[in-house]
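For this depiction, one protein chain was excluded, whereas all remaining protein chains were kept in their positions.
The first chain written gets the first letter, and so on, giving A and B; residue counts start at 1 in each chain.
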Amino acid sequence: MGAEFVQFSLTPILIGVLAAIACALPGNFLILRRQALIGDAISHVVLPGIVVAFLLTGTVAAIPMLIGAAAAAIVAVILIEAVKRLGKIEPGAAMGVVFTTLFAGGVLLLEQSDTSNVHLDVEHALMGNLESLIWFRASGWGSLLDPVALASLPPELGRMAVVCLLIVALTLVFWRWLKIATFDEGFARALGIPASALGFGLVITAAIAAVAAFDAVGSIIVIAMFICPPAAARLMTNRLGAQVWWSVGFAILSAVLGYTLAGYGPLWFGSQNAVSAAGMIAAVSGVILGLASLYGPHRSRVGVGRDDAGA
Amino acid sequence: MSGFLDALLLQAGYNAALVMIGSGLLGFAAGTSGTFMFLRKRALVSDAVAHATLPGIGIAFIVMVLLGGDGRNLVGLLIGSAATAWIGLLLIEWIARRTRLAEDAAIGAVLGVFFGIGIVLLTVIQTMSAGRQAGLESFLLGSTAGMLYSDAVVIAIGGSIAVLATWFMRRPMTLVSFDPEYAAALGYNVRRIDLTMMGLVMMVTVIGLKLVGLILIVAMLIIPAVTARFWTERSNRILWIAGCIGGVAAYVGAAISASAPAVPTGPIIVLVTAVMFVLSLIFAPVRGVSAAIIRHRRFQARVHRRQGLLSLARQEPIREPYTLRLLAREGLIRPDGVPTEAGRAQAAKVARDERRWAVAREVHQDAGLTGRYDGLTPIEDVFTRDEIKDFDRRLGTPFPVEGLA
Partner (left out) sequence: MGPRMTRSAVKIAAEDGQDLRAAMPPPDSPLAMRGMTVSYGEKPAVFSVDATFPARSMSAIIGPNGAGKSTLLKASLGVIPRLSGEVWVFGKPLAQARDRIAYVPQRASVDWDFPTTVIDVVQMGLYRKVGLLGRLKGLMTAQAQACLDRVGMADFAHRQIGQLSGGQQQRVFLARALAQDADLYLLDEPFAGVDAATERAIVDVLKLLKSEGKAVVAVHHDLSTVRDYFNYVFLINVRRIAEGPAQTAFTAENLNATYGGRLSATHISELTLSGGAA
């Protein structure tokens, strides 16, 4: 639990934790707004985004890929909104139409283009490769103070930290607006709060979180982290502030426990090979949600929902 | 191109023909069963179902290998995938019913978690000696290369069964997806029919895994129904239109894939369906975007024209720039805002109709008729000519118009 831990486990765990928090924060509001599945849609369109970025730039450098993915996410969000409004189609179906079409386009482009010799494949996009984000130059905890070693930290860590900080800051700054526009959009508009722009901003923030997390940990974890920690948190408390804290706690727990189980769990069963950390993190978050659904103090519905009240 | 035509006419080999027929049937079944989910506003349940098949595939493979068999047996894998998909469905239902979480959160949670577990199992399989060339990843995106004869047979048979099952259950399912409360009042077990619907979706998903993969099968379930919605307002027609869209798209997509190298079947089927969707979105006669834009423009112009004329008749100034532009363009006012002769004539007619409406609403205290006094409906649309004459008689001729008379 010394030098080896710092070298092989510290950075993946940190990246996993940051990614989980970055997704869970906007997830709280998405769930309350009945937009939970936007995370699902966004994480699917990341693939066409990076394929197009690769075709345009010819490189697999991280920055163009991230820009491509973010652009695809924004395009998808706009398309979903357009299909919803123009076609008068319910949001779930509109998402289904848009993200599957873009995903299909991405797969087709990938198969058509000559990407066989570069590291760009669908499985990687879906599963990520958290385990490979090791801190090679680290020799122990002392490396945290060694500038040379710090310079060789995986770049994903820095990117994820920046995005996570950005999302924390946005959540803090817009906390009141988000709360009021999520609870009572009509009242928010009457106060002069730009509720539509706020909703769009929330989805874009979610897209940024998804893209940054996808780069480090793959798509599946993104979907799970948007929904499972905030959903479990909703069942633990009846106050929004407390819910957000719970969700952050659950996100951290999922990331740490999931990574540990994936890395060390198979050893306990006598197997030498680790399993997918991203998958395991998603699975752990599912177990947490399951436990919250069974035993959470505020698991059952009390108030009358928007849909039932009108009748 | 001739290769594509050959394929389209089933001349591209026995296997290809079988796959195309199977795809067409599967597309039809997916279109119809997806329609039920769409009408029930649960389109993305199918997404969760599709992702929830992955752990089942992994488990089935491991179990078959441990039992000493071939892990790649398609029927075994499909049974496994159906099992976990079903568990996923029940979990969604349980979470949405038993906790305060909404259905979309339940869908997303099951989707993400089951997929995560599936990925974990795939990495486990990769470490097994039998798993190296398992090729289970093909279930993510469907087979890109040519299909085995046995796979094609499974798709063709499965597609036919799904179509038959849809046909058999179409009435109760239409009823439940349209008006669940009425269906319950008629004595149908809504929950069981809901689960049957989802079971049908699950069946289509499982059969489609090999062909298009678990991510893209969702498109075959959702897009045809959404596309069909543009063309009709009647639920039973949506069903068959969606089926036909799904069937044709899958058949054509499979033909393109069979005739062109390096064109994977799944994505091309989805893209063909998406093209049909976009065309419908833009050009459908009533619900299409172009029709709606034209209608809205006309409506807006009618409102502003009418409001402008009312203002002229009441000798009130018009302040809204759009109204001024519109009236000027139609030659009803001069650029400086003064009404032209035509404008005055039109305003007088508007004023007369307003007075007629006033009388009409006194004479006919009938919500159905006078409820159409919304400012836009011409009085001639609501009352007969002699009725209007009667209003005019009550007004007296020549009737006075506000202002100078």
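Worth a mention:
Rule of thumb we're sticking to: a residue touches a chain if its C-beta (ideal position, glycine included) is under 8 Å from a C-beta of that chain, and two chains touch if they have at least 3 such contacts.
From a predicted model like this one, the values you see are computed outputs, not experimental measurements.
Among B:Gly187, B:Pro261, B:Pro285 or B:Pro317, only B:Pro317 touches the chain left out of the display. When the missing chain is restored to the complex, the residue among A:Ala3, A:Ala61, A:Leu144 or A:Val173 that touches it is A:Val173. Among A:Ser143, A:Thr182 or A:Ser219, only A:Thr182 touches the chain left out of the display.
Residue-level contact of chain A with the missing chain is found at 32, 173-177, 179-180, 182-184, 186-187, 189-193, 234, 237-240, 242-243, 301-306, 309-310.
Touching the omitted chain from chain B are residues 100, 295, 299-300, 303-304, 306-307, 310-313, 315-320, 322-323, 336-339, 341, 344-345, 347-349, 351, 361-362, 364-367, 369-371, 373-376, 398, 400-401, 403-405.
The rule is short, and it goes like this: only the chains that are shown with their structure count from here on.
Annotation: 28 Å between the Cα-based centres of chain A and chain B. In the complex of the two chains, the chain A residues touching chain B come out as 31, 34-37, 39-40, 44, 83, 86-90, 92-97, 100-101, 103-105, 107-108, 111-112, 122-123, 126-127, 220-221, 223-228, 231, 234-235, 262, 266, 271-276, 278-283, 285-286, 289, 293, 296, 298-302, 305. By the touch rule above, chain B contacts chain A in their complex via residues 38, 41-44, 46-47, 94-95, 98-102, 104-105, 107-109, 111-120, 122-124, 127, 137, 140-141, 144, 215-216, 218-219, 221-223, 225-226, 229-230, 262-264, 266-268, 270-271, 274, 277, 281, 287, 289, 292.
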